[in-house]
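Here you go, one structure.
A single protein chain has been removed from this complex, and every other one stays in its place.
As written, the chain order gives the labels A and B, with residue 1 at the start of each chain.
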Amino acid sequence: MLNEIEQNRKERQSAWEYVINYFRKRSIWLLHYCTGCGAVELPPVMTSRWDLERFGVGPMATPRQADVFLVTGYASIKTLKRMIRTYEQMPKPRWVIGFGACTINGGIYYKSYNVINKLDRYIPVDIFISGCMPRPEAILAALEELRNMIQRGEAKGYDRYVKNYDWYKKNQKEILEREGSLFGEADDENK
Amino acid sequence: MVGLLFIGLGRIITARVQRRIGPPFYQQFIDVIKLLARESIWHHWIMTLGSIMALGGLIATMVHVPVAGWLPYDSGGPIFLILYLATIGYLGMAMGVSASGNPNAPLGIGRALSLMLGYEIPFAAILILFISLTGSSSLTEIAAMQAGGFLSWNIVKFPLAFIAAEITVQAMMAEKPFDQMIAPSEIASGPLVELGGKFLGLGMIQMAVAIYFETAIMVNLFFGGGANIFTFTLKQFGVYTIAILINSVMPRYKIENAVRYLWTVPLALIIIQMLIVFLR
Partner (left out) sequence: MISIGTMIILAVVLALITRVFLMKHKLLSWVLFSAYTAFSVFVLLKLYGNWNYFETMNLSYLVGRINMRPGFMNKPLGWFFSFFVMAMSFLNSFFSMGFSKSIHSRNIVPHWLMILAASLTVFFTKDWLLFIIGWETLGWASFFIIMGGKQKKYKDSMSYYFFSLVSGMLLIAAVWMIGIKFRTLNIHTTTRSMIILAKNTPWQAFPILLMLTLSFLIKSGAYPFHIWAPRAHKSAPADFSPFISGIMIKFGIFGLLLYVIPIVSKGYAGYSIFGMPVFAWVFSWLGIITSAIATVLAFSENDAKRLMAYSSVANAGYIITAIFLGTALGIKGGLLHAFNHMIFKAVIFMTIAAVVYRTGETDMNKMGGLAYKMPITFMTFLLGIIAAAGIAPMNGFVSKWMIYQALLGQKHYFMTVAMFFASTGAFLYLYRALHAIFLGQIREVHEREVKEVPFLMQIPMWIGMILMFGLGVFPGYLLRPMMPLMKTFGSSISESLNVVQGSVGSLNTLFSTVIFILGVVIAAAIFFLSAKTHKTPMMDNYTSGEDPEEWNVTPNKYQFSYGFYEPITKMFAWALKRSVDKAYFKASYILKIIGREINMIFTDHNNWGYAALLGLLAMIIGGLFL
């Protein structure tokens, strides 16, 4: 059993990667893209009550410096475009956290005329946090999970993006260059 | 190394002031290693050249600052050389980030240089005070002059000059209220805007080196150097703690106000100090 896990680990990452991943997980810099209402839960996480900096997590100003792209809530078509540009500007390795129900399936904007429903179709999300809006504890839990994933070498969203680049581009194109509103098409999209 | 440790400890202090626990003290090392191991994005080879020149210049500066009276070669801690070698570091940094093509970067550098114009003048005045007292522009000798116990330290002898120096060093380290150059929410962290990966890692090492030699200069000027490397580092940390404490409770100046402030308050203090010294 333990051997198997070890085997799996070796397949995913070399020993060097393993060491580096240790440093990566201990220093996660966030770029929060505060699109939605969920962002109000971030300040308590950062400040003295929950103190995110304990885990080496901190806010950063530009995509070039950040490791994790934190999409907090619904993404309208207009912001999606900016999100994609920002995501592509981040250096690898880069991870995305989808924050709140809106990023998973649209949440209360499920049938909105200009909000996308599944963020994962456009940029590769490593981990979702459910809830509307998620509690700070949930955010901490998600970060903990992300750290474990990074250590195990499983958080490879950026690789998925490279591999399925055409598919992502096609989805992005579909939504960005569409004509008319999304209303009424949302059903099809989620099938 | 020590500089990085300082920043790490400084982050804890800030956290404590803000009633948080703060990161572990070795957090900065983790950050730097992570950044160095990361893919980095560059726009032109001048960025590389600038980063390397900056770190090289700052390391060279650090080597010239005496640590507890010790120097790699007999340069005596030449203060002018130190000031101007540090400048080549800043020039490298400025050049590198300019080449990234983001207008925020030169904007930040412009602010940093304006601030430099502000703090160099009171700092020069402080240096001149000590040079006139010792008759030597060597940091080693200025530190040696204060030998013999707590009471012969310059901080006790020239308290006003110390306050002025503390303010200028605050500006030198770009801590609040003088952090216009990196203002993250205003100009997207200014010079650092396009730096990712190892450029940023090198940038953090630069900052650490700069903090290290700035505090070392302060210790040599005001705290009588140090008998051995431990007391010296302890004093350095004391200087840095003061800066960090001010930093964690201060807002930010507008750049012209900052320069004006630096040209009035510290300069006035140092001139009063000079008058006291020379008239006595």
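The criterion applied here is as follows: contacts are C-beta pairs under 8 Å (C-beta built on N, C-alpha and C of every residue); 3 or more make two chains touch, one makes a residue touch a chain.
Just so you know, these numbers come straight off a predicted model, no measurement behind them.
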Given A:54, A:81 or A:121, the one touching the chain that is not displayed: A:81
Option from B:94, B:145 or B:244 whose C-beta touches the chain left out: B:94
Residues of subunit B (touch criterion as defined above) contacting the omitted chain: 36-44, 46, 48, 51-60, 63-64, 72-73, 75-76, 78-81, 84-85, 87-88, 91, 94-95, 98-104, 106-107, 109-111, 113-114, 116-117, 120-121, 124-125, 128, 131-132, 135-138, 188, 193-194, 197-198, 201-202, 205, 254-256, 259-260, 274
Contact footprint on subunit A, counting only the chain that is left out: 33, 62-64, 81-83, 85-86, 89, 91
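Everything that follows uses one rule, which is that only the chains that are shown with their structure count from here on.
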Length of the line joining the C-alpha centres of subunit A and subunit B, rounded to whole Å: 37
Contact footprint of subunit B on subunit A as seen in their complex: 20, 23-24, 26-27, 47-48, 51, 53-56, 60-65, 67, 89-93
Residues on subunit B engaged by subunit A in the complex (per definition of touch): 11, 15, 18-24, 27, 30-31, 33-34, 37-41, 184-185, 188-189, 192-197, 200
